[in-house]
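Structure below; questions to follow.
Missing here is one protein chain; the remaining ones are kept as they sit in the complex.
And now, subunit A:
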Amino acid sequence: MTWLPLLLSGLAVGSIYALIGLALVIINKATDVVNFAQGEIAMFGTFVALSALNAAGLPVIVVLLLALPCGFLLGALLELVFIKPISDGPPLNVLIVTLGLFFMFNSLAGIVWGFDPYRFPSLFPTEPIAVAGAAVSPASLGIIAVTLVLMAALYLFFEHSRYGTAMRAASMNPFAARLMGIKVGRVATVSWGLAAGLSVVSGILIAPLTFVDQQMMISIILKGFAGAILGGFTSLPAAAAGCLLLGVTEAYVGTLATSTLKDSFAFALIILVLMLRPGGLFVKVARRKV
């Protein structure tokens, strides 16, 4: 049963990618840009969480629960201060501002917390548990479980709540959404909030397995972006599935070949898939009936 722990650790890493990938897709749907600062928002939030743990002495579980609402506030605030004032301009302007936010958070973290890596306490038990004769890491199971809960909540929100449906409507046709009385500007703010909340959770989930430093999310945002494109950047479930698939593929390639090969293999695979299916693996290229 060597495949089970490998599959689970692949899914766990894929879950981290998926949370970032979902955040990128949510913002892209609302503001038509890729938020390059998404990973740095996660990193900054993780540093804040670490400070809350160490300085305020909050229990780990409380910090994990606070991550989503606090991240939401941070993201909504960023949108109101930096994005809203320029949102009437071309999307490229917004893109440049997200690059600016990337460097701002990266430098800010360095100034406040320095450039040395910190340890983050474990969120889950560290003793491996036996599942079907294989030793499985509780951290992997925990990360997968938290991510699945968040995905289910997102699904219910976007598909079955009034405001979630309004957010999808505003993304499809902002003009018609305004005619319905939907405040399209507020949809953008809420999208940034949601995205930042998910990102901070992903940062806190991965932090105990890596270290906390200002470079911690750089490769993760690239993988989240790539995984989302692999699945299909226009659909939340497709993007999440692409990220999970990327995580699992990486895990297997890492054992079969050297781990240095796995990054380049992942991207080679994505390029190949997109040549064959430009819309992503799980998205049909829509054909409109006229």
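Annotations
Here, a residue touches a chain if its C-beta (ideal position, glycine included) is under 8 Å from a C-beta of that chain, and two chains touch if they have at least 3 such contacts; residues count from 1.
The rule we apply is simple: contacts and distances are computed from a predicted model.
Its UniProt record calls the unshown chain "Amino acid/amide ABC transporter ATP-binding protein 2, HAAT family", which is the correct pick from "Sulfite reductase (NADPH) hemoprotein beta-component", "Spore coat protein CotJB", "Amino acid/amide ABC transporter ATP-binding protein 2, HAAT family" or "FAD-dependent oxidoreductase". Of the candidate positions A:172, A:218, A:256 or A:271, contact with the unshown chain belongs to A:172. Residues 162, 165-166, 168-169, 172-173, 175-183, 286, 288-290 of subunit A touch the missing chain (whole complex, contact as defined above).
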